[in-house]
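This structure is in structure tokens; I'll ask about it shortly.
Taken from a larger complex, these chains appear in their original positions, while the remainder are omitted.
By written order: A, B and C. Residues from 1 in each chain.
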Amino acid sequence: MRFAVITFPGSNGDHDALMAIQMGLGQPVELVWHTETDLSRFDCLIIPGGFSYGDYLRAGAIARFAPVMESVRAFAEAGGPVLGICNGFQILTEAGLLPGALLRNASLSFECAWVHVRVDNDRTPWTRALAPGTILRLPIAHGEGRYYADDATLERLEREGRVVFRYVDADGRVTPEANPNGSLNNIAGVCNERGNVVGLMPHPERAYDRLIGGDDGLRVLSAVLRAGVAAASRS
Amino acid sequence: MQVTPEILAEVALTEDEYRLIVERLGREPNPVELGMFGAMWSEHCGYKNSRPLLKRLPTSGPRVVQGPGENAGAVDIGEGLVAVLKIESHNHPSAVEPFQGAATGVGGIVRDIFTMGARPVAILDSLRFGPLEEPRNRYLFHGVVGGIGWYGNCLGIPTVAGDVFFDPGYSANPLVNAMCVGVARRDALVRARATGPGNLVLLVGADTGRDGIHGATFASVEDPEKSHRGVVQVGNPFLEKLLLEACLEALESGCVVAMQDLGAAGLTSSTAETAARGGVGIEIDVAKVPRREAGMTPYEVMLSESQERMLVIVEPSKLEVVEAIFRRWELHAAVIGRVTGDGMLRVLEDGRPVAEVPVRLLTDAPTYVRQGREDPEIAALRNRDLSAVPDLGRSPEEGLTAGQALLALLRSPNIASRRPVYRTYDHTILTNTVLPPGEGDAAVLRIKGTRLGLAVKTDCNPRYCLLDPYLGAQHAVAEAARNVSCVGAEPAAITDCLNFGNPERPGVYYQLSQAIEGMAVACEALGIPIVSGNASLYNESGGRAIPPTPTIGIVGVLDDVTRHAGLAFASQGVVYLIGPAQATLGASEYLALLHGLTAGSPPSLDLELELQVQRAVREGIARGVVRAAHDCSEGGLAVALAESCIAGQVGGRFEIEPLIEANAGRLDRALFGEAGSRVLVQVAPGDEANLIALLNGYRLPYLRLGETGGDSLVLGDALAISLGELRAAWSSGLG
Amino acid sequence: MTSEKAWRADVYVALKAGVNDPQGLAVRDGLHRLGYDEVSQVRVGRYIQVWLEAPDEEAAAARVREMCERLLANPVIEEYRFHVVRA
């Protein structure tokens, strides 16, 4: 399976995504600069973390207009698996490919820590084979990760089971203490209607090796390999 | 030109220095030239007071690839790689605008690393503030921590270690020392030496504005807040990220002759220093410098300290390749001049000369050797008799108990959990962080594609340095080295940041010279070279100097990164104290916090013992015998035990009788007294004999303290406190 | 550089009512700590000044409205208003 990691000026999680796919998954992967428009050689896309354009206006606001984003949109509309991590999640919401928005953390400060998230939806290519209720330990590192959507959107997301990851404690309970940024309903990640586009604030691409604190991230990144059959038959 | 005392004061030159300039130049300098001399001959750029003393530092060793003199130092770490390291202060800017001051400090130190062709892998920050009870200090503290996080997080370089200390001596004059560590291939390391007359000089990155004009001068005078307000620079980490990637790519292309970042004194120092290192001249035209603001004079352009700029020297035939790289990263690169063979720094404006000075004159600032004299007040504090201090009570009726003292110490801002600081720093990015902040005495990073690891830390106990700068500086070196040894790494190199008051005062000059001597002796004894550093003098406010603070930044090497140790106790194991059982209350945190006394002599230090303790700990970790190791520093043995218990979420029952005995029957000294060369280690129950054999092999003193288990910390019959209570106290101190 | 066609738009972007504003709360608490107890609420938004050329004020306003819709504000969470003045 061929992975693309889309890189914008100011992305800084691109290298980690590259390493996770290469060293952790052993799959072919390329960095794709934001000015490229041809994504036809890829089976799935990762939009990595970082501070695209410094996040100076709002996180992800400027990156969403990059030339590559039209192709990302087309790729997503064709059902291809897309994963937005941290800043990538912010970019996807700004681009309207995912609902809601990510606001400044309730603590008003950047939060770097290992947290637990629970998989609440196993129908996305990035969570297939992860039974609902699975608890993953992943790092977070963000200043603007407070998930927000208006009441109607939120209600719909919950009803349609489109909350993919939720912050929980080590025992899988949704508690205020387990919520690192004040996200509504402890939401850590959501998907689009079709389920092929997933965004999350935690960093699976930083958790691919026990030596650096854990390898639960590989369970997310490798799920797409199983989904690969479906993606391949798409074209 | 009519040179008045006011003009000289503006550029911070003395009348004697002015006469020297006229004499060497053979004429009077024009105003632009005078401004350039002022910046280059400032303490910040010219090291007028520190240079003669710095000669004393050991800078060579088998691993050293680049010693002081370049943008950063470098040491061989094996497998064809070098670690590149440098520390720098941004104290004065941070006192005025803490967020931006600290942020641009990070920006500057990171540029020093990638100019060498090294990829930055870690940032460290060593911070000093006045007590947090004062709102101004709180504001400075939060601003500084915010600025460091903002810049480093945006750049995508993990901030993995540092240290924080609070003392009234830093009120209104915080210290912000930022360190960066990078990794490069040994054969790809580059130096900032302009060579080849005819080669082109490019200015890359941010446009030049009226930022921080005279920042270098400003960093070399007292009371910055009063005199200079217009110098605040606003950082742009996004631009720096592009600059970082583009510069590394340009260097990798082999098309760059030399690269130099623009720091203090901007274009003036970067052109003069690269030219001086290469023994050439440089001619630039300020009209070609891209501006952010209209109407800037040549003087302003030459002295602007706008951030995120780089000077790049290229051969004319390689210009296109290099320009294309910068363009791809969406950066401006302007050809502003060329290298010449005449050794002159020539500044033109639209072809018309505005300054012309031999490079050598600019970089060869006069130096001063002064007479130091210890302040008798400090000698009196050190010599104070501490036997009158009442010992701890065995029950609350008898006064302060051991339990109360331990909880108070854990709550002390100098000891409490640093999590409120480092949780705001991205420390997992780059996926190299094996031991993050808080889990070991130093942070451990792996180097992908090798078995190697790096351990990094900063240290300096300013209370020790105040009471005895010679001994205090030795402790700073020893503690830094001990911290990397405690995670299993061999100390490889040091970078130091000398933060002191006004060296023109004999008391401060004494501290400076004594501290440098102490550092030199300790580095020699422990076999650790100093490969780079920085001096920040004139740290005073309201006429009082800060406590002398020779910050030590250290890099250690692990040949096999999987063989490291953290400080957390495992649930089952035996704990030993390696090193002296005897401790002192002199200069201790206990004495300062609970008796309001900054007095007594810091602990004595036996450097040979220190070396052996560290060797033994490293060997124990490498052999898999030692499972956890933790240095005993501020707060003494009881605090170190509590920290390892809290980190491991396990209690323990420990003997203290032998310690009390070794400390003349005093419980306070036994539990909270401080000493050098002490490390707590934990071994598995079956490994005790192996540990003892190892320690005997090194002829080291040790004590078997007891075993971990349960959910309270029990120290003989002196105290028993639940983990929950310990953790609550420790977590709240900086909250 | 004042010209017939030079304008400046002052754009004010604020979080929609109903969107939690912890920054506003923090500023309010900060003001209370300084003794400004008369402050009941604070909201923190963005103030963006845009200098642009346009044939007339109406044209400038039309362009700025577009910029707001597309980039300067995020309609999911923010609302904006602006006015155009001669630069």
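The criterion applied here is as follows: contacts are C-beta pairs under 8 Å (C-beta built on N, C-alpha and C of every residue); 3 or more make two chains touch, one makes a residue touch a chain.
Just so it is clear, the structure is predicted and the values come from calculations on it, not from any experiment.
Student: Hey, what stoichiometry does the whole file give for these chains?
Tutor: Across the whole complex, the chain formula reads A x1, B x1, C x2.
Everything below uses one rule, namely that only the chains that are shown with their structure count from here on.
Student: Using mean CA coordinates as chain centres, what's the subunit B-subunit C distance in Å?
Tutor: Taking the average C-alpha coordinate of subunit B and of subunit C, the gap between them is 41 Å.
Student: Multi-chain contacts in subunit B: which residues touch at least two other chains?
Tutor: none
Student: Two or more other chains touching the same residue: where does that happen in subunit C?
Tutor: Residues of subunit C never touch two or more of the other chains.
Student: Sort out for me which residues of subunit A touch subunit C in the complex.
Tutor: 57-58, 61-62, 65, 93-94, 100-101, 103-108, 146, 148-150, 182
Student: How about subunit A: which of its residues touch subunit B in the complex?
Tutor: Where subunit A meets subunit B, its residues are 9-10, 12-13, 15-16, 19-20, 23, 49-51, 53-56, 109-113, 139, 141, 143, 203, 205-206, 208-209, 211-213.
Student: Hey, which residues of subunit B end up touching subunit A in the complex?
Tutor: For this pair, the touching residues of subunit B are 146, 149-150, 153-156, 236-239, 241-242, 329-330, 422-434, 436, 446, 448, 561-562.
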